[in-house]
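One protein chain is absent from this view; the other protein chains keep their places.
Every chain is named by a letter (A, B and C) in the order it is written, and numbering of its residues begins at 1.
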Amino acid sequence: MSTSHYYVPASSKWPILAVVFLGFLALGAGWQLTEGKGLLLLLIGVLGVAWVMFGWFADVVRESLAGLYDAQMDRSFRQGMAWFIFSEVMFFAAFFGTLFYIRVFALPWLDGEGAKGVTALLWPDFTASWPLMSTPDPSVASIEGQVNPWTLPLINTLLLVTSSITLTFSHHALKAQKAAAASRWMLLTLILGGVFLVIQGVEYVHAWTELGLTLQAGIYGATFFLLTGFHGLHVSIGLLVLVVLWLRQLRGHFTPEQHFGFEAGAWYWHFVDVVWVGLFLFVYVF
Amino acid sequence: MPACLPKVWRLLPAGFLLIALPVAGSQVNTSSGWNMPPGVTGISQNIFSLHMIIFWICVVIALVVFGVIFWSLFAYRKSKGAKAAHFHENTLVEVIWTALPLIILVAMAVPATATLKQLYDTSEADMDILVTGHQWRWHYQYMEEDLSFFSNLATPRSQIEGQEDKGDFYLLEVDQPLVVPTGQKIRFLFTSNDVIHSWWVPDLGIKKDTLPGFINESWTRIEEEGTYRGQCAELCGRNHAFMPIEVKAVSPEAYQSWVEERKAAAASEAANVDRERSLDELMQRGEEVYTTYCAACHQEDGGGMPPAFPALKGNALVQEESGRQQHLETVLHGRSGTPMPAYSDTLSLADIAAVITYERNAWGNNSGDRVQPAEIRELLDSDD
Amino acid sequence: MSSTLPPHSDKQQALSDSAAGGAAASAADHHQSAPSGPLRWLLTTNHKEIGSLYLLFSLLMFFIGGVLALVVRAELFQPGLMFVQPEFFNQMTTMHGLIMVFGAIMPAFVGLANWMLPLQIGAPDMALPRLNNFSFWLLPVAFTLLLSTLFMEGGGPNFGWTFYAPLSTTYAPPSTSFFILAMHLAGISSILGAINIIATILNLRTPGMRLMDMPLFVWTWLITAFLLIAVMPVLAGVVTMMLLDINFGTSFFDAAGGGDPVLFQHLFWFFGHPEVYIMILPAFGIISAIVPTFARKRLFGYASMVYATASIALLSFVVWAHHMFTVGLPLVAELFFMYTTMLIAVPTGVKVFNWMATLFRGSISFELPMLFALAFIVQFTIGGLSGVMLAISPADFQYHDTYFVVAHFHYVLVPGAVFAILAAAYYWLPKWTGVYPSEKLGQAHFWLSVIGVNLTFFPMHFSGLAGMPRRIPDYALQFADFNLLSSIGGFLFGTSQLLFLAVVILCMRKKGKKAPANPWEGAEGLEWQLPSPAPLHTFDTPPEFIPERDSPSRS
Partner (left out) sequence: MWRVLQAVLAAFFGVQSERKRREDFQQSSPWPFILTGVLMTLVFVVAVGFLAHWASS
């Protein structure tokens, strides 16, 4: 029988504060969407959640640095993070599923192909294509042109893939106890991620203003912005995480043996990267 | 159950269920009120026999399982001094009770597949009918004839609200049934104007969702003349319970003469558009149209249900001259962002004129305004 | 909150080492002193307190959802519009479904998991206790938000708990955005709760307890948690798309813009079908704990129970479209989903057969948990068998969206899942509170519930077969008798749950026969080595574990 003690973390004020601010956030968002009066509440919610996350993680970092966590706690964190990423995978899976369903089934049916092709009776003038330049009801939207995958999106792909590599270099440097190199590689990762976001912004403006590719532009615009938008959101969150990790690196929080915070952030970044490759292939190229 | 009663009383649920199941079983074959109707088409009868086979399989499995359980409960009571045995696995038994259901299921899958393929075979139909779901009525269009109409609930509000006794076909009766010939293969095309509805007539074995923007297919060949009733089967908003289906199957000859009659009536209505109508005539027809199409939301008394459904009674738009144009536009084209639909394609010119006249004069609105069908036609023409 | 950290004193260690069960004795000073008053409950990270919170919350939601159901049953008592208008009726059916599914049944199982998993695997607490507190407190916020929509302009959700687009988008009341955000919060709660449960099970088992030694309740929850993590994000995704369609002019579910309303249903049921198993798998675990206890015999086919649970979980990902047989799927899809759905009957049948074989040649007594467990087996089997009927796609064209379906899923969820939760409550109440639940009240509760529930739901099979569509506030005359019975049964079942409330309150106030550490003669497992009531902190150190197969009492 083992005689080792279990470690149980102390209770904390952060979870309940997180609930309160998330509540504000939801209430504010709902109020804003329905009556346009919830912006302040929404803002309080967002800032509150940010504050809570900072405080909560700071506590965890402090406890970790104090050496309170045992191997079991470490495993719990790892599994927690792994399953969280799995849940994110499924979140994106729903959106990719949407894209495939629309392209493989819905649009051909609307155009008179396949098992439900009789539907074309309702849309006699519609021709399915991808990207969908003109919607079945032409009054909904038509798009001027499509995003060329081999310009900005390709650059973005290279940027993100490179950033994954530089992050891995940073990790190796960390494990080899080369602190300065580790934070340099991390800084490079941050820059790559930042440039990605800027380019994405440029592309959005181009699509929205010049191509007529908007959220309202039928299913192509809807899926385009849904997938890239949620991915962009994840990049932003990932970038925020990496900034925190970089600062912690500078303060020497990580040791070659113990740096789960770093690894969790890295997992997340790689995940975001893999999702992008999927996006590049199925949203832009094919 | 008090402890003083014999322990065996604790087996009451056993009794209840063991009795309930066979009772249910013995009733189902005889009384149509308890069971799925066998229906009047080949498909519906195939479905019925699938249903009965799987039902009896389930009953037998239930009796065996429940029998063993209740017998065990009775025979191995601790109070009787039963000592527990020590087995906890038996590969042979487990293989049997895994394989046996598998075999039964495969046996069921074969006829089910055959029926399903039959159900999906819409080829070589003699005629096509486009069924469109609307909130909350059905629209039928005979694709080969120049013939289409709406079919509305005919049960009066007074029966629904309990001021009057309910008739035999309460909530299952319509103003204009779908009339079809017997013995012909009829292909149905289903679509919707707004939300998802589902067109269901049990006796025909057809239930198919009507999707906005898409078309589903099904078919039937009715052998027996008669009236077959059904209902919308997919929640479609507040009046989901109030959009029944009535299919009248008649001989091909009777069907032909019905079609001619309908066409003649439509032609005479069209020819009559320019006739000037009196206020009384408009009001009378308007009330009928209002009850059928408007009262569900704006209420019988014009009081509406604010904020979703504004009151028409005392409404400036409906009462005053200045609102007249907008009133007409609203009825014809609907109001976007609200549940108010466009009626220009739904109602005839005469109906639109009548209902607007009615709204402008009923419930003390008394504007004295008359709207003539010709005016509506003009308005629609100028829009184009 | 002070950030004092738990000390590890030598005294505790000595105590803990003395006996596994005695570990509890050391717990008093294990943690910092908890704040008293309401703050204590807001801040608690203790799995037992959070478990209690979950259970009480779910009980509250059970009663709220029940009252909504009674409004529905009152309206359906007779043909004609009697008490409420159709749009209010639709809000009642919708809210009843949403609250019972997301507010009552799921949190009840999570509550049981919180209380029992650490005790059953010899863990001190959940793996991530603060996250646990967060997961719970999201729920009251989510459901307050959800319930508040009933008082908003245009009313609350009125499109059924399955909220099919476009009824729930283009044609929905303005409050729908709030509904969506409430679902997001509830979803976050579920996902984080499930992550916590998996981490606890995989990580905090006492040394010596291998996966195949775990009690089945732990196994079923492990698999359920996996399902939750896999499908709750899909729900989050689909409601997000609704939000965009409603507020930002996208056309995911609108054919005019190239979307498809059926896409909504595919996404919803990809979540929704596993969701159904999320609500029943833990029930299987509970029954697999109770039946052997009161049959005084080892569970028959432990391994096949585990395999069957896993098979059901895997199959649940490839059967979703059987909810959509009439939506106009292509024939190949129709066949595919019919075949896979029929296969689910096999592992589910195995479970029932295993319970049957466990009872066979046991030494059976009929304490309250056993009564509920036995009723579960019989009634769940009825629900399962009607499920097999529904799997036959051509027949489903007649069953679909009728009261036959309502009867089917209520048999699975009420006399099924709810009875399992009640069985679990009666089984573990002595462990939670230290006193036995009142036998008299419990017996009355059981019998009235069994009669009420069957009176409510059994006639629905017939009204459905006879042609009554679901979600209608008024119906044709031939359905009147069945509905009368159902309504009477509904009120009987509903009111008799007040007895359960009385049982729980009495237990919480420690009124009743005092329970020893192991209140049930035939019960086995780590939780019964702890004193009753279980002290706030248990298993400071990993307890000694003897796998069941080696234990002397049930060989």
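Note that a contact is a pair of C-beta atoms (placed from the backbone, for glycine too) under 8 Å apart; a residue touches a chain by one contact, two chains touch by 3 or more.
This one's a predicted model, so the numbers in the text were calculated from it and none came from an experiment.
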Full-assembly contacts of the left-out chain, visible side only, are chains B, C
Per the whole complex, from C:Leu39, C:Val67, C:Met212 or C:Ile505 the residue touching the absent chain is C:Met212
Based on the whole complex, identify which of C:Met152, C:Leu331 or C:Leu501 touches the chain you can't see. C:Leu331
Touching the absent chain when the full complex is considered, from C:Ala303, C:Ile505 or C:Ile546: C:Ala303
What is the set of subunit B residues that contact the non-displayed chain in the whole complex? 89, 91, 94-95, 98, 113, 117
Which subunit C residues would touch the chain omitted from the figure, given the whole complex? 210-212, 303-304, 307-308, 310-311, 314, 318, 331-333, 335-336, 339-340, 346-347, 350
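Just so we're on the same page, only the chains that are shown with their structure count from here on.
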Using the contact definition from the top, classify how the chains connect: line, ring, star, complete or other. complete
Compute the centre of every chain as the mean of its C-alpha atoms, then state which one is farthest from the centre of subunit A. B
Two-or-more-chain contact residues of subunit C, please, as numbers and ranges. 255-256, 260, 262, 328, 331
Overlap residues in subunit B, where contacts from two or more other chains coincide: 213-214, 216-217
In the complex, the residues of subunit C that touch subunit A are 1, 3-6, 8, 12-13, 16-17, 20, 30-32, 34, 42-46, 123-125, 127-131, 133-134, 137-138, 141, 145, 174-175, 177-178, 181-182, 184-185, 188, 191, 194-196, 198-200, 202-204, 206-208, 229-234, 236-238, 241, 243-244, 246-252, 255-260, 262-263, 266-267, 270, 328, 330-332, 537, 539-542, 544
Residues on subunit B engaged by subunit A in the complex (per definition of touch): 189, 191, 213-217
Complex interface listing, subunit A residues touching subunit C: 1-16, 18-19, 22-23, 26-27, 29-30, 33-34, 56, 59, 62-63, 66, 68, 72, 75-77, 79-80, 83-84, 86-88, 90-91, 93-95, 97-98, 101-102, 105-107, 109-110, 114-116, 122-123, 132, 135-137, 139-141, 215-216, 218-223, 225-226
